[in-house]
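Worksheet: one structure, shown below.
Note that one protein chain of the assembly has been removed; the remaining protein chains are unaltered in position.
Presenting chain A:
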Amino acid sequence: MSSAATTIKAKQRPGDRVFSGSAVFAGSMILVTLAAVAIFLIVQSVPALFATSEEASILTTNFWDYVWPLLFGTVWAAALALLMALPVSIGIALFISHYAPRRLASVLGYIVDLLAAVPSVVFGLWGIGVLAPAVQPVYSWLVENLGWFPLFAGPVSGTGRTILTAAIVLAVMVLPIMTAICREVFLQTPVLHEEAALALGATRWEMIRMAVLPFGRSGIVSASVLGLGRALGETMAVAMVLSATGVISFQLLTSVNPSTIAANIALSFPEAYGLNVNVLIATGLILFVVTFAVNAFARWIVSRRKDFSGAN
């Protein structure tokens, strides 16, 4: 206190200290959790990365040959799901935010949110019990008439439990979160910009293209990433619906389908022992890395045109 004139110390209030302490604690917990998961994955994975088929019975040659088809299946199924879910969710979100009468919009928004509450095992059952038998005739027709197109090449699966069916189930599962995010962003479009477009003589659709979609672009990207993340990691529904053989194949309608990392872990883990467990955990590490990369990529897309983002 000798230099009292030079430093003015803010009065420390207990409430402030408690709040800032708990905020810092909560913020750092996320880093601790992430680090803990990453360390667990890496430590458990290292033995598997260099394992041979003699040490771990589920490997045929080495780890990379084992994980590659799974990784392919994971990304392929998630990408297909996103491809189907994105236009639909943007459409629903636009309908709710800009087309539907207010009362219908709130009911519809509520129903979409309810869809998010359906457990994934129920989606799995629905996929097996309802969707797969329903789409099987469509698949037969596609193979018969459009079989020249590589994606639709035969022979057709008799059960309908193909990668495309799994992707449809995934699309339905990621739809609610994507719709919810798009809707929130679209609703926040500044009225000023909407009126600017309308005053120039834009129709409603042109107004949406000029003002709403550009403004919501980063929101659409985040919605896609969240949806993709969920689709990449979804376990139960895929494990139930997909009849997987562990190959690399782009064909959508045959009974020979790639599996996904998460579904493969769920199906193989109960019987795994010794180094096989490490192999499965190592595939989990790969999934973790892929999801991380997807997120980083989306961040990069959003930040690329910052000047034009509408946030300034």
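FYI, contacts are C-beta pairs under 8 Å (C-beta built on N, C-alpha and C of every residue); 3 or more make two chains touch, one makes a residue touch a chain; residues count from 1.
One rule holds in what follows: contacts and distances are computed from a predicted model.
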{"item": "From \"Aspartyl/glutamyl-tRNA(Asn/Gln) amidotransferase subunit C\", \"Aminomethyltransferase\", \"Cytochrome c\" or \"Phosphate transport system ATP-binding protein\", the hidden chain's UniProt protein name", "value": "\"Phosphate transport system ATP-binding protein\""}
{"item": "Options A:Pro14, A:Gly27, A:Pro87 or A:Gly201, residue touching the unrepresented chain", "value": "A:Gly201"}
{"item": "Absent chain, residues of chain A that touch it", "value": "102, 190, 192-203, 206, 210-211, 214-215, 217, 307-312"}
